[in-house]
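The complex is shown incomplete by one protein chain, all other protein chains being positioned as in the whole.
Residue numbering begins at 1 within each chain, and the chains themselves are lettered A, B and C in the order written.
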Amino acid sequence: MSQENLTVVLHAQGDLRLENRPVPEPGPDEVLLKMHSVGICGSDVHYWQHGRIGDFVLKKPMVLGHEASGRVVKVGSAVEHLNVGDRVAIEPGVPRKVDEYVKNGRYNLSPTIFFCATPPDDGNLSQYYKHSANFCYKLPDNVTYEEGALIEPLSVGIHACRRGGVTLGSTVLICGAGPIGLVSLLVAKAMGASKVVITDLFPERLTMAKELGADFQLTVKKGDGAQQLAKSVEDLLGAQPHITIECTGVESCVQTAIYATRSGGVIVLVGHGSEMVTVPLINAAVREVDIRGVFRYSNTWPMAIAMLASGKVNVKPLVTHRFPLKQAIAAFETTRQGLGIKVMLKCDQNDQDP
Amino acid sequence: MSQENLTVVLHAQGDLRLENRPVPEPGPDEVLLKMHSVGICGSDVHYWQHGRIGDFVLKKPMVLGHEASGRVVKVGSAVEHLNVGDRVAIEPGVPRKVDEYVKNGRYNLSPTIFFCATPPDDGNLSQYYKHSANFCYKLPDNVTYEEGALIEPLSVGIHACRRGGVTLGSTVLICGAGPIGLVSLLVAKAMGASKVVITDLFPERLTMAKELGADFQLTVKKGDGAQQLAKSVEDLLGAQPHITIECTGVESCVQTAIYATRSGGVIVLVGHGSEMVTVPLINAAVREVDIRGVFRYSNTWPMAIAMLASGKVNVKPLVTHRFPLKQAIAAFETTRQGLGIKVMLKCDQNDQDP
Amino acid sequence: MSQENLTVVLHAQGDLRLENRPVPEPGPDEVLLKMHSVGICGSDVHYWQHGRIGDFVLKKPMVLGHEASGRVVKVGSAVEHLNVGDRVAIEPGVPRKVDEYVKNGRYNLSPTIFFCATPPDDGNLSQYYKHSANFCYKLPDNVTYEEGALIEPLSVGIHACRRGGVTLGSTVLICGAGPIGLVSLLVAKAMGASKVVITDLFPERLTMAKELGADFQLTVKKGDGAQQLAKSVEDLLGAQPHITIECTGVESCVQTAIYATRSGGVIVLVGHGSEMVTVPLINAAVREVDIRGVFRYSNTWPMAIAMLASGKVNVKPLVTHRFPLKQAIAAFETTRQGLGIKVMLKCDQNDQDP
Partner (left out) sequence: MSQENLTVVLHAQGDLRLENRPVPEPGPDEVLLKMHSVGICGSDVHYWQHGRIGDFVLKKPMVLGHEASGRVVKVGSAVEHLNVGDRVAIEPGVPRKVDEYVKNGRYNLSPTIFFCATPPDDGNLSQYYKHSANFCYKLPDNVTYEEGALIEPLSVGIHACRRGGVTLGSTVLICGAGPIGLVSLLVAKAMGASKVVITDLFPERLTMAKELGADFQLTVKKGDGAQQLAKSVEDLLGAQPHITIECTGVESCVQTAIYATRSGGVIVLVGHGSEMVTVPLINAAVREVDIRGVFRYSNTWPMAIAMLASGKVNVKPLVTHRFPLKQAIAAFETTRQGLGIKVMLKCDQNDQDP
């Protein structure tokens, strides 16, 4: 086993370091992974810049990274379904207790869940990382490590579309064309949505959305009225969308979502905004437009792998930048500046392929 | 057929009159009813006092009343399932067009629906009234006319509990112990809720709630903090409620609903408040607490009749006042003053029984 | 208006005639259509050959045809959403009564429903035909008449996949590669199925299935054991399918469906077989494999049109034969012999295009 284990550690707000850590020893139910590709998420950058997200506050140094894949190099004694050499994607959330949420299949809501790179739990942006074997999923040969790493954001899109009830012939409005809006777009299309409108402030992001299959793009200017935007969406689609997936967290977008969505439809809140928002809730209520939140995901890796293996969803264009792990700070800086869509860190010196 | 047809007509805001109207002639798909009992709803009083509710504005005289039952006295030529003499409860919403909502079973959302006493559609507070036969439901002998009339508000409670997913062992918070909060309580209990907490500003209303089966009553004082109230609810139940049914329309109650409801649970918005509200939406979203509106109801009369006939739901205590139709103005004044719970107008001079 | 109205009438078992009928006059809620394309269905042929299907028995002459599209040439006085010249697809089932099924959105189950070419109701294989305007759906310019006609069988596939819960990453077994198996394949793929196995006795049908997107084809020989076939399906997919859609009606296929489907999965029964079947029901029950029937469809035309217009579903290859209406008997003979997949009758002499 290599002695070295280069790791990206956030010591405090603004203090991001690349340092060497001991290679961990997997417990009986764990596997040790030689990491291959880890995507940088907006939340990683947020912890770096602000030291907190909502109630999650960095109080001691934390390893970043939670969009990851790697290769099994050591297998815990009780593990049966994985072997050394298996290429796996990592589901970063692992429930700690068998509580009511775990028992009823909504383990993402378990209040004591372990989650990579959410304080105080360490992430996996390193050369070696151990993880619960039950939350490592074997990748078929025709799915790359980077696709494996992208299953994490893709899972947010899957969970959002599933909660929204996207199905054959659905029309969908997606607010925001960042990574999360874009994976929601990919998933909505794969679930049978007939038409998707996507909005953003930045034309480049909408260009990417168009390439990924959006039917209509709407460039929003700060200050545009919510009802006005809702009307534009209706005009583009010829009718109000069945489902709106809000991926910005911005108050005015929640307002637009409410005005835009068809009676009897669904709004999915994926974006995280300020604690209190002022919204026309009664407009949604009297038209029975349901409002459903999304907190990460559960039960998405197997279906995501099935979709990637069958070629029905193509996430590859999302990766716009790659950096070797050694250049992690530069990589984070790229994401901080909002350049491109997804920045990948390549953790294996001997294999920097996708 | 009697020449007289005493009718309660709202001519304009504040101008409520009792006047004689021609007895209508039923069309081929309609029945003519000799009205028996009609409850006064908060919305009737609201039109009287304010001349409008939201976008529905009184522009010409309108007959009030939509919580009603009566006896069939004439049957349209195409009607097959009703006969002269049948005692029926009236579902006041009758779709006009066969649109997507009607086809998929959510006809309450049909934008062109006819609805008694919603401008410009006349209600049924009169001696004789004609209605679509398909929306008149025969009452079994052991269900009284008043119970028949109460199916209308009861239906709001059924729809609310159904949308909330109340089932065996659910714990439920109900905000507001007006008629709608109380029917929601009755229905929640009948659907298997194990414990219900109900709140109100007025102790008398909570006393009634207790008599109807509430497990806990919480007297709210204006200015009580939403998070504080949520904590009190949790303390009473020993855990956060699975479902909250908001029946006040008050902003602070929506806030309480969000803070109070268990992760993965549901908030049902029944109450109608101001157009814009300021609420901690993100708190609900990250805990996947769904927010679902209620607009009246659909497909509730048959199950309501089944429950009344089997004695599983007892709505009788809700009727606290009765007035003969001739004293309609006094009856409306009683409701306006918030006295009691439900005021019944008795339209049949020869039968003023419940 | 043309005087002539050439019509395909089944007078009695085996007695199929092409005859002239009066052009009908549309009622207030109806439209008169100049028919364009009508597909021949297995049920049309079955009535011709056997004079009955189950309890539906031909007792008097009946017009055949229910997979149809045409152009509006006359509009009833109460119709608002259609105009002369509109190209429309026809939903052949029109509820007659506003019963519990119509009210709750499952109108296909309404026992008194009108249905084209189901005794005693006439179908639409003719030059002129009148139909309830509410069940005629306008076709966008980029959807052909033949695609419009194919919405009828496609709807069976939509309803089957919807009842089966096909979604992103589902693995699906389809028994039978006739028209219904093939449309189920198209829809399953469009709803996000990752892998579909399809079976048939005839390799030509499986070749078509492969062209339409099936991932695996399994040629069945009469006498193959059900458990053996289930094992083959599992081997092909690498795991048992989540969902099985049975489109043959054959007893041994129902058995295969039960043995094949994954625990917690769903079997959809689309095929119609003999009244009594001998099946390992307990095998399904103890693994909570649900068994759900399909009776036609409801609420499918709008989503089908959305999918065709967006190009997400391609039904065009299903049409393997075309005949002018005058050659209807030859067309029926082609279907009877099981040649090709879908035979289209072209009812408009001046426009025989797809």
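Everything below uses one rule, namely that contacts are C-beta pairs under 8 Å (C-beta built on N, C-alpha and C of every residue); 3 or more make two chains touch, one makes a residue touch a chain.
None of the values given here were measured: they were computed from a predicted structure.
**Student:** Omitted chain: which shown chains does it touch?
**Tutor:** A, B, C
**Student:** Out of B:Val45, B:Ala117 or B:Cys161, point to the residue that touches the absent chain in the complete complex.
**Tutor:** Of the candidates B:Val45, B:Ala117 or B:Cys161, B:Cys161 is in touch with the missing chain.
**Student:** For the chain left off this view, which of A:Gly105, A:Gly223 or A:Gly238 is in contact with it?
**Tutor:** Checking each option in A:Gly105, A:Gly223 or A:Gly238, the one touching the absent chain turns out to be A:Gly105.
**Student:** Which is it among B:Pro302, B:Pro317 or B:Gly338 that touches the chain not included here?
**Tutor:** Counting the whole complex, the residue in contact with the absent chain is B:Pro302.
**Student:** Taking the entire complex into account, which one of C:Gly293, C:Gly311 or C:Gly338 touches the absent chain?
**Tutor:** Per the contact definition at the top, the residue touching the missing chain is C:Gly293.
**Student:** When the complex is taken as a whole, what residues of chain C touch the one chain not shown?
**Tutor:** Interface residues of chain C facing the absent chain: 54, 101, 106, 108-109, 111, 163, 249, 254, 263-264, 269, 272-295.
**Student:** Since one chain has been left out of the picture, which residues of chain B touch it in the full complex?
**Tutor:** Listed in rising order, the touching residues are 158, 161-162, 167-171, 187, 190-192, 194-195, 215, 302-304, 306-307, 309-310, 312.
**Student:** Residues of chain A in contact with the chain that isn't shown?
**Tutor:** Missing-chain contacts on chain A: residues 97-98, 100, 103-107, 134, 298-299, 302.
Everything that follows uses one rule, which is that only the chains that are shown with their structure count from here on.
**Student:** What angle of turn lays chain A on top of chain B when you fit their CA atoms, given in steps of 5 degrees?
**Tutor:** 180
**Student:** With chain centres defined as C-alpha means, what is the inter-centre distance between chain A and chain C in Å?
**Tutor:** 40
**Student:** Note the residues in chain A that touch 2 or more other chains, in rising order.
**Tutor:** Correct list: empty.
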